[in-house]
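Missing here is one protein chain; the remaining ones are kept as they sit in the complex.
For chain A:
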Amino acid sequence: MQFEEYRNLWVFVETEENTAKSVGYELLSPGRVLADKMGGKLVAVVIGGNVKDVAEKTIDYGADEVILVEGDEYFNYSTDAYSYAMKTLVEKYKPSTILIGATNNGRDLGPKMACDLNTGLTADCTMLDYDTETGNMIWTRPAFGGNLMAMILCPDNRPQLGTVRPGIFKKPEPVTGKIGTMIYEDIHIAPENIRTKLLDRIKEVAEAVNLEEAEIIVSGGRGVGSPEGFEIIRRLAEELNATVGASRAVVDAGWMPHAHQVGQTGKTVSPKLYIACGISGAIQHSAGITGSDCIVAINKDEEAPIFDVADYGIVGDLFTVIPELIKEIQKLNA
């Protein structure tokens, strides 16, 4: 394999119904740093129905170049259409590295691409670095439910692929009027070659749950006691204009919908303030919150591991503490 042919760092910016997923923009932050380290260009790859505005935005967010593929077949994600487009692009342009947001679709696309291109893929990375000496990406990712971190290399194959957890990196500050190159690629796939058909889309999340972009999150765990117990969590969240999160135990018990789950098997979050109420702090949960600027824990058990990752803690019953907290916050804001 001629490595010199493989240049540039690509960020796959996922779109759905003509809207970009936030993680695509987020990845332009580390993408910029890594592209500069490797002495290559930062290239955004935007595939979708009608997504020229997304492509233009990636330039504002720091991409030197954007490759745009549009077509009705890309309005919604399908493994077959997207992997075909990506394979065609990679074979033509030969990127050195591709970052993909680790959404469900990103984690569906990545493995298919790895097989199509016969290369290595590192899943769900939380840290990224580039070794200028060897030209290898250093992918760091949690395993064993967040108990262990592994550094992974892909030394002998190109491109190097990685999916990256949403919520780890912050979106770059946009610079309007920045100049970048937009390349249109006319790639189409016959409908009969798309083997999956989207029959229906059900949007069942009543309230908008956008944990990854929340400034403040109030989360409840098993200590909340019951689905009704979440009322007090919601009240505190309302007071702080915060988003409600939940631990895996609570989601598994059916007290809260999956969309609220924070942790290794849920969302990774990085708010300014994270308040964990009645959450013991299993590594699986704390792995998803350590990017927060400030963590507050409220727990009855003084020995609960959540206090090991918290900046501030109250040892006490959340049902008596939270009403008092609400009063204090009201006083502060009065």
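Assume a residue touches a chain if its C-beta (ideal position, glycine included) is under 8 Å from a C-beta of that chain, and two chains touch if they have at least 3 such contacts; residues count from 1.
Please note the rule applied: contacts and distances are computed from a predicted model.
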{"item": "Options \"Electron transfer flavoprotein small subunit\", \"PPM-type phosphatase domain-containing protein\", \"Acyl-CoA dehydrogenase family protein\" or \"Cytochrome c-type biogenesis protein CcmF\": UniProt name of the undisplayed chain", "value": "\"Electron transfer flavoprotein small subunit\""}
{"item": "Option touching the unshown chain, where A:55, A:68, A:98 or A:123 are the choices", "value": "A:123"}
{"item": "Candidates A:154, A:214, A:244 or A:279 - the one touching the absent chain", "value": "A:154"}
{"item": "Hidden partner chain, touching residue among A:80, A:185 or A:213", "value": "A:80"}
{"item": "Candidate in contact with the missing chain, chosen from A:37, A:52, A:112 or A:235", "value": "A:112"}
{"item": "Chain not shown, touching residues in chain A", "value": "16, 21, 79-80, 103-104, 107-108, 110-112, 114-116, 118-124, 138, 141-157, 195-205, 240, 252, 254, 258-259, 264, 272-273, 282, 284, 286-287, 290, 293-297, 302, 307-317, 320-321, 323-325, 327-329, 331-332"}
